[in-house]
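Removed: one protein chain of the complex. Kept in place: all other protein chains.
By letter and in written order, the chains are A and B; residue numbering begins at 1 in each of them.
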Amino acid sequence: MQLIHCPWCGPREEVEFHYGGQAGVAYPADPAVLSDEEWARYVFVRDNPKGRFEERWSHSAGCRRWFTAVRDTVTYRFER
Amino acid sequence: MSRVDGYGRIDRSRTLTFTFDGEQYAGHPGDTLASALLANGVRRVGTSVKLDRPRGITAAWSEDPTGLVQVEEPFPEPMLLATTVDLVDGLVARGLGGRGRLAEVPDTARYDRRYTHCETLVIGAGPAGLLAARTAARRGDRVVLVDDRPAAGGSLLGTERICGRSAFDFVADTVAELRADPDVRILPRTTAFGHYDDGFVLALERRTDHLAQPPRDVSRQRVWRIRAGHVVVATGAHERPIVVEDNDRPGIMLAASARDLLHRYGVLVGREIVVFTTDDAAYDAAADLERAGARVTVVDPRPGAGGSATHHARVVGTSATGSEDGAVTAVTLDDGTVLPCDALLLSGGWNPTAHLFSHVRGALRYDAELGAFRPGEPLDGGTVVGAANGTFDLAGCLAEGRGETPEPVARRTHVLWRTEGEPARQFVDLQRDSTVADIARAVASGMRSVEHVKRYTTIGTAHDQGKTSGVIASGITAELLGVPVESLGTTTFRPPYTPVAFAALAGRQRGRLYDPERTTALHAWHVEAGAVFEDVGQWKRARYYPRPGEDMEAAVLRECAAARTGVGILDGSTLGKIDVQGPDAGVLLDRIYTNMMSSLKPGRVRYGVMCGVDGMVIDDGTVLRIDDERFLVYTTTGGAAPILDHLEEWLQTEWPELRVSLTSVTEQWATFPVVGPRSRDVIGAFAPHVDVSNAAFPFMSWLDTEVDGVPVRLARISFSGELAWEVSVDGWHAAAVWRRLLDLGAPHGITPYGTETMHVLRAEKGYPIIGQDTDGTVTPQDLGTEWAVSKKKPDFVGRRSFARPANLDPLRKQLVGLLPVDPDLKLPEGSQIVELTDALPPPPVPMLGHVTSSYRSAALGRTFALALVKGGHARIGERLTVPVDGALVPVEVTGSVLFDPEGTRRDGEPSVR
Partner (left out) sequence: MVSRVSGDVVTDVLRPAGALDGWAGRFAALPDSVTLLAEPFHAMVDVRTADPAALERLVGAPLPGPNAWSGGERVTAIWLGPDEWLLTSPFLSPAELEGAARETGAAALPDARLAVVDVSAQRTTVRLRGAHARDVLETGCAIDLLPRSFGAGSAAVTLLGQSGVVLLGLGPSDYRILVRSSFAAYLAEWLLDAASEWR
């Protein structure tokens, strides 16, 4: 049961948060020009590193804000 | 009787009566069931799980692998350790053969949880823990001190001296100081059983089991959820036995446990005691037991250890000749000596109780001098002190408690895992009946990891999780493999440290509080009207309103007929509602919905479909445009929270430049569809100042008005194909408006209907329910709603996926109607669909799809279903087969709109328009 630091509300229990996967995967500027493979990569493929990982979290039971956090996938620890 | 005078902290002035295995015995307040049994000379507690060998008490506290009992009174509970059961008057228990039995009566006790926060949590109130707590409290910390025993003191037995005073005086003074501090909370009888990330510790407090008259409203057990800035693990150590042949008999126990039983309960475990040790600590036990009246022989293989009376030999076996209860009567030494005895005490050294350090991934390091694993690295957010840290001398424990580094003390433990003997009778895990022979078999099978050996032999998997056997198993495995113990390591400690009842983990979250029941503003009315409810997510929704003598089918046919021929009314308040406000509201909705929303005019309503980026439908519903910069989005009931999250995610993470804000108004608005050809009469009476003619109030339009000064919103939306209005009002006035509509509808026979009728009405029209007729793999095209997919918009979420080859596959599953050839046969929802056949081919039978919705229709005068069928749109008119209960049911594939496909009814019946 981790404590996750909401940038607005401060540390809260992990149950108040919703995980949003890898951060920084931008919606393509013009999906229509992408090949099927490029589009499928955007829709389905994400990094899965061992170690530092930039993730999106939403403080869904609190201020409802999305934020980006860096977590180590080996230790689960968030960088602060 | 083996109770000795002058020892123990029990209250001898009072006597408690208890029953064990059908016999009545007496004990005293302060006893455990185990100490009372031993005091009465009962040494055999149960039998072993596989081999049916007699077993007794082998340790004095929660590390005991053998003394399992089933408690029947006062509170039925299976598989408790006799050593941790407080003796109360009237206790009824019996010994177990390894397995317990759940009580057959409901558990009426209360269980709860409690959150608390502190700067310093100290686990263990022994000498190290007490000083750690005092040090933190004096620093001004908020301190929580938990200890699993009834009273503080840990391993202190009263014979020690601290700072020139009796150890008990020191304990009493320290506890008194802590108690006087309002920032300190002391929790006795509380076991910290799990240590998690960020200073989070779970602890189980046993609050009432020791009380003669437990207060009714006080929870029996409480799970403390403690969030600490710093966790001090001061959990002591467990003594380690030495494995010898036939080491499982009653009367064989750990040396320190025998000493503990003497000093806590005044129980002398034998009169003729053999102590077999490779560690100095057992000499204290031997001396105390001798002083209390036993004859003690020490067997110690270490040259030079002990005095002249010490046998320098090894115990290699035990016997129970002539013993009625199977208890030990003699031990055999490796030099051939046979020593008669009524108790054998074992001591092979000490294992730091580092479980709570391990739970948070603290690495243990093998210490060859101790023959034990001890914390091998500093803990982030915590410290380990005292015996748990491998510091076994009292001065060292006190120093570590104060936060100081103690003087190192040399130990002379001789590491001896086992002596020579028959491996199949050398028990390693006494609860699992696992022996050295089992380890040898595991190693011979090629296992090289202690984790594999553990799972193969089951050593360490019982209630005690190998507190006394785990390290020995590592040691013997290493010996058999011929490798150092440190290269093997030990198995991973995982929570819980001691067993925790599911009831305690559930806490108050059971019965009505198991899961929140969400109710609409009309709930009391539904209850009064005799509604049968169904769970829709957490909502309690009225499913139908049976009249006397009606079953669900009859009630639903009646409710459907009312909506199709007269007027019905539904509580649709659970629909999700989102206020979308801002100059870019239309832009946002255009990007989210498959169809165009920005072109919607204020005062109008549009149906819309939402997809994920994969092009699959995630929700649908209506959108009302309030004004240029404001929309009201209706989601499905289940979609209320996830769709708001979905919109916020896109808005905040992809399009923060859009000037839009989203607010849930699900409970702000109660919404009542008033449905049927007579609905115009009801709405006309309800809002007499509103022109409800088709010309003035066309389909898919809305307006705000007031009724008796209460703002009301009317919208012509239909989820049934009938002429219908949705009446929306703020939640405060919901019940009053509902009653008003019923009053005004009474002359027209207005009939409240529930979700079941709503489902039938919409299915007759082929309107899908997202989540019932879809499963996350269904596109708008599959549903036949491509009319709601914009061809003009350059992009929206999911659009690009529509062009993927998989989305263009003509064999995708598509939504169709199914009419069983037998019009009276209702297909079970979920039924599989196969090609038309009168005999199923051998498996695997190619599946074409499944039935998603199935009902009996009053309007159609027959049964019908909706289904997802491969290439279904091209199969309309074909016949297929649905296997139902072994029968092969022929069905005809139709379009999904079965009732009034021309849509002639939505403006009312021609005769009453």
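In the analysis below, a contact is a pair of C-beta atoms (placed from the backbone, for glycine too) under 8 Å apart; a residue touches a chain by one contact, two chains touch by 3 or more.
Not measured: the values here are computed from a predicted model.
Have a look at B:41, B:378 or B:583 and name the one touching the chain we're not showing.
B:583
Pick out which of B:3, B:149, B:227 or B:799 touches the chain that's been left out of the picture.
B:227
Would you mind spotting which of B:211, B:524, B:554 or B:836 touches the chain that isn't drawn?
That would be B:524, which touches the missing chain.
In the full complex, which residues of subunit A touch the absent chain?
These residues touch the chain not displayed: 8-10, 12-13, 15-16, 61-65.
Determine and list the subunit B residues touching the chain excluded from the picture.
Interface with the chain not displayed, on the subunit B side: 110, 112-117, 142, 217-219, 225, 227, 508-509, 512-513, 515-521, 523-524, 539, 574, 579, 581-583, 659, 661, 663-670, 685-686, 688, 707-711, 730-737, 739-740, 743-744, 747.
We adopt the following convention: only the chains that are shown with their structure count from here on.
At what distance in angstrom does the C-alpha mean of subunit B lie from that of subunit A?
Distance between chain centres, rounded to whole Å: 26 Å.
Spell out the part of subunit B that touches subunit A in their complex, as residue ranges.
These residues of subunit B touch subunit A: 196-198, 200, 225, 227, 361, 613-614, 645, 648-649, 652-654, 794-795, 799-801, 803-805.
Under the definition above, what is the set of subunit A residues touching subunit B in their complex?
Touch list, subunit A to subunit B: 1-3, 18, 20, 26-27, 30-32, 34, 36, 39-40, 42-44, 56, 58, 60, 64-66, 75-77.
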